[in-house]
Every structure is written in structure tokens, then in C-alpha cells.
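As you look at this complex, bear in mind that one protein chain is not there, while each of the others sits in place.
Presenting chain A:
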Amino acid sequence: MKTLDHAERADIFNEDEKRVDWHDETLWWIRQKRDKSAHQIPEWEDLRETASAIKSNTLSNLHDYLLEFEKNALQNGVIIHWAADAKEHNEIVYRLLKEKGIDKMVKSKSMLTEECHLNEYLEHQGIEVIDSDLGERIVQLAKEPPSHIVLPCIHKKKEEIGELFHEHLGTPKGNADPQLLTEAARVHLRDTFLTRKAALTGVNFAVAETGEIVICTNEGNADMGAHLADIHIACMGIEKIIPKREHLSVFLRLLARSATGQPITTYSSHFAKPRDGKELHIILVDNGRTRQLGREEFRNSLKCIRCGACMNTCPVYRRSGGHSYHNAIAGPIGAILAPNLDMKQYADLPFASTLCGSCSNVCPVKIDIHDQLYKWRQVLVKEGYTTTAKQVAMKTMATTLSSPALYKLAGKAARTTLKYAPFMVNNKFNAWYLQRDMPKVPQSSFGEWYKINRKKNEQ
């Protein structure tokens, strides 16, 4: 079965125009909150520059930092695991649960486990997983993936959530009051926290110098899960390392302001040692990250701290929705990370952009996102992963542009066609025309105009 590409999925999302407008405006509102928050910090640009430089240093010395982190974490009594890929990561989690005879687990947000499809894997093995972040719980009940890395159910209307909660949590039918629905989730998940023996969390930052990990939430769900469980499993990509504890100051100042405009998340929890008598496991996952590290043009994508600012600002993301990216991480950053995982499957994503550069302008670690989107396009065309139509069009264009005679002829032909036979291009076979009007026809080309006007001027 052919999977739908970004444009096809965006078409489906755009069938409901009112919903697209609402989605667009909601995300833009969050972008504006980010601006307001950033503008209150005079040294904001220095912070971005510094964060980017810290991440550059991290990537350039990652081997030693990983060893340092491992050594310090082990000294703290943490158990460290290494996973080469998603499969090995999932198997480690399952083995840890199985060894303890645990068949129910509570989980807080982790985009890495989305990337590894952990929930599906564990459910297949007979393990029940309950997501505890409210937005993630909502999409889990709806049997959907998150559509945004920070705001998992940003695509859902409250009436739909009310309906889901009525069905699964027994809230009154037709009630879509966010306060009431949140309270229902609080009661339901409190019982989950109190009865689960295993908790899985993501990791925002891992400090090489101290061996500690930092987890940021607003709800307090990571802490509720981890502190009440016998075993806490924290999963992280190897790029989550930062060199020193003092560097947390830079990243914690940037993260929440960039994400939602908050000055900091409600909780920034530092886990260094397990509780007395309990276990803390950290799984360090590669899953393509070392390959991306070796791609000079794309390695900066590993600096990402998962704030979602590039999605909130992206005109394409806002109007196509997170699900159209068919990848755990949507938006501009997802579009430069995904082709590293599978060029064929994600060849469409770097084209889901206008290259306007807004993503790069808001990125707190100054990733050159739009440049990388452009560079991925070149790689994907060269490697033959784009559609034949796109390749033929590109080749024809290259030939035409490199020959003055062909260029003049093509220009003339286009003007004649648009003037006398517009139906030849204004039809459904022209992908360009589907969402746009063709340009008005000029009387002549610039070359022709210049020839006449220069003569006039010389006279």
C-alpha cells in the first residue's frame, strides 16, 4: 500500500477550512507569546548564540562526554544501557519490565519512544502503557499519534475531547469544559500513578559533568510517575548530553520561552541518584544519530532541544497539521531529521516548506533549518528519491536555463500559451496551478523590452 505523502495528507486536512484557520491562528498565537517572552530578555540573542556554541562543542566532543556521563551516572547508582536502534531500545525496556514481572507501565512524554514506536511494541508483548501527559493521553485514547512535540493534541477541538472522555472516563455527555475534563484526567491518572510499579520518562538534558538528567514538565506527570514507581526508565538520544551543570542555565532560560512563552516550565526536575531501594535506568539511544553526526551539512539538526518553536511559526505546518508529516516529529525540524532515518519514506518532507526561513529565526539553538531543508532537496533528487515528474521538471529546467536560445524560446512559448491558450496550463495536470493562479502575461520578455528601451535611450 502506498503511504500518502505530505501534500496528499495536507489536502485532507484542508478539506475543513474553518479548522485550518483555527489551527493556524492557535499556533500563531503561541508564536506571539514566544516573541513577547523573548523580547523581555535583552540578552536573548547572546543566549541563542551561546546555546548553539555549547551544542557545537558537545557534538565535537560527544565521544568523551558520553563516557564521562556514563562514568558519573554509574557512580550515582544509575544503571546505563546502550541501544543501537529502535528495536534494541524497545527490547531493553521490555526485558526490564519482564524481569520484574511488570505488565503495566505509566509513561510521561518522550518523543524518542514515539520515534521507536515503543507503545505499539509493548502492547504487542502484552504490556499496558498509559501516557500521563494530558495531551498524550488524549491522542492515545483517540488512537492517534501526537501532532506536535510540545502540544500533542493541538489539532483536536474540545468537543472531540469531551466525547472521548465521555466514552473512556465517563464524563457527562456533551460537556467540553477544559476545567472539568482536566479534573477527570487528574483523578483517573492519580489512580494510575499510585498503582504502577514502572514509570518511563524522556530526558530533556543529561549532564556529563554530574551524570544527572533533567526532565521538564508543566503537569508534574514525570515526577508523579517516577517517584511512585519501583523502577524508573529514562530514554534519551545520545545528543541530549550537555557538558556541565552550569550550562543548564542557558538551556532552561531558552526552552520554555521558545516553546510556549512561559518563563520556565513549572517543574525542572534533576534526577541524579535513584531513590533508596529503587532503580533508575537510563537508555542511551543511537538510532541514526551517529550517521547524522557524520553528515556535515545536517549535523546541526542534532542540536535540537525539542521546543517546537519552528512548528508554531511555520506557515506550512500551521496550515497542513502535524499528521501530514507522517513522522514522530513534524514541522521543519522533523523534515530535516526524518530523511536521515529513511530517505525513501520521508523524501517528501523537505519539500513541505516555502524556505521562508522563519524556523531558523526562532530556533533557540540557531539550527540553520531552512538551509538544511534546501540541502536535503538536493540530496534527495541526486539519490533518486523524488518523483519522476519532479526529476523531469528539474532536468528540463536545468537544460533550459543553461542555454540562452532555449531560454528565450521557452519564455516566448509560455507567454503565448498563457495569453492565447491558458487552459493548456490552468488544469489539474499542472501541480503548480492547483493552489495558485498563473501569473499575468507580460507583453514582452525583459530581454525584448531592454533591447527596445536601450535604443530609445540612446537616441
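Everything below uses one rule, namely that a residue touches a chain if its C-beta (ideal position, glycine included) is under 8 Å from a C-beta of that chain, and two chains touch if they have at least 3 such contacts; residues count from 1.
Here is the rule we use: contacts and distances are computed from a predicted model.
Between the names "Cell division transport system permease protein", "Phosphocarrier protein", "LUD domain-containing protein" or "Universal stress protein family protein", the one given in UniProt for the chain missing from this structure view is "LUD domain-containing protein". Considering the full assembly, A:53 is the residue among A:12, A:53, A:394 or A:452 that touches the omitted chain.
When the whole complex is considered, the residue among A:19, A:117 or A:227 that touches the unshown chain is A:227.
For the chain missing from the display, the contacting residue among A:11, A:35, A:88 or A:144 is A:88, taking the whole complex into account.
In the full complex, the hidden chain is touched by chain A at residues 26, 29-30, 41, 43, 46-47, 49-50, 53-54, 56-57, 59-63, 66-67, 76, 82-84, 88, 132-135, 138, 151-154, 156-158, 161, 178-179, 181-183, 185-186, 189-190, 193-194, 218-221, 223-224, 227-228, 238, 243, 245-250, 252-253, 260, 262-277, 284, 286, 290-291, 293-294, 296, 299.
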